[in-house]
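Right, chain A next:
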Amino acid sequence: MENLNSYLVISAVLFSIGTIGVLTRKNAIVIFMCIELMLNAVNLTFVAFSRHLGNLDGQVFVFFIMTVAAAEAAVGLALIIAFYNNKESIDVDDVNLMKW
Partner candidate 1 sequence: MFDNVWLIPLFPLIGFLINGLFGKKIKNEAVIGGIGTLMIFLSFLVSCGILMQMIGLPPEQRVFEKVVFPWIHSGHFKADMAFLIDPLSCIMIMVVTGVGTLIHLYSIGYMHGEEGFYRFFAYLNLFCMSMLLLVLGSNMLVMFIGWEGVGLCSYLLIGYYFHKKSAGDAAKKAFVMNRVGDFGFLIGLFTLYWWFGSNHNIWTVNFMEIKAASHLLPYGGVVTVATLCFFVGATGKSAQIPLFTWLPDAMEGPTPVSALIHAATMVTAGVYMIARMSFVFVKSPETMMVIAVIGAATAIFAATIGTAQNDIKRVLAYSTVSQLGFMFLAMGVGAFSAGIFHLMTHAFFKACLFLGSGSVIHSMHHALHKIHSHDDAQDMRNMGGLRSAMPITFVTFLVSTIAIAGIPGFSGFFSKDEILWQAFANPYHGDLNIVLWGTGAIAACFTAFYMFRLVFMTFFGESRINPKAKSYLHESPLVITIPLMVLGALAVVGGYIGMPKILGMLPNYFEHWLDPVFALATEYSHKYVSHAAHPSHALEWSLMGLSVVIALVGIGIAFTMYVKNTALPGKFVATFPALHRAVYNKWYVDELYDYLFVNPCKALGQFLWKGFDVVIIDGVVNGVANVVMGFSGIFRYLQSGYLYNYALSMALGVVVMLGYFIFK
Partner candidate 2 sequence: MSNVLSLTTFLPILGVLLLLFIPKDSKGVLRNVALAVTVVTFVVSLLILTGFQTNAEFQFVENVPWIAAGPFIMRYNIGIDGISLWLVILTTFIMPIAVLSTYTAVEEKVKEYMICLLLLETGMLGAFISLDLFLFYIFWEVMLIPMYFMIGIWGGKNKIYAAVKFFIYTMVGSLLMLVALVFLYFKGMQAGIQDFSLLSFFTLKLDLATQIWLFLAFAFAFAIKVPMFPLHTWLPDAHTEAPTAGSVILAAVLLKMGTYGYVRFAIPLFPEAAHQFAPLIATLAVIGILYAALVAMVQEDVKKLVAYSSVAHLGFVMLGVFAFNVEGISGGMLQMINHGISTGALFLIVGFIYERRHTRLITDFGGLSKQMPIFATIFMIVTFSSVGLPGTNGFVGEFLILLGAFESQLRWWTIIATSGVILSAVYMLWVFQRVMFGELDNPKNQKLLDLNAREIAIMVPLLVMIFFMGLYPKPFIDKMDPAIKKLVAQVRVASVNAQMVPPAAAQMQMPEGHPAVMPQMPAGHPGGAMPAAHPATEAAPAPHAAPAVNPHAAK
């Protein structure tokens, strides 16, 4: 296997790219995908550490994160659809009901 650090660096890169995506994109679905990317980056860290420490807890966590991600996907996409039904758009710039 490779050095722990290389995995962590890859994970950091992926996470940062995901962050940038969340912050810059307007399409709600893309933002959503970027969040998945960030989650996966964290998953990678978990697995890498788990392997390094010889402890399976991290992998169990990944398992749970996946569950959460799945649930999130279901609800999040449902929200996007509901929003689209309402506004004919999934641009987050059109969502500003929380304004003031």
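Worth pointing out:
Please note the rule applied: a residue touches a chain if its C-beta (ideal position, glycine included) is under 8 Å from a C-beta of that chain, and two chains touch if they have at least 3 such contacts; residues count from 1.
Per the selection procedure, all candidates are chains of the complex that A comes from, given by their letters.
In this text the structure is predicted, and so the values were computed from the model without any measurement.
Set chain A beside the options 1 or 2, and in this complex the one it touches turns out to be 1.
The part of chain A that touches candidate 1 in the complex is made up of residues 19, 22-24, 26, 31, 92-93, 95-100.
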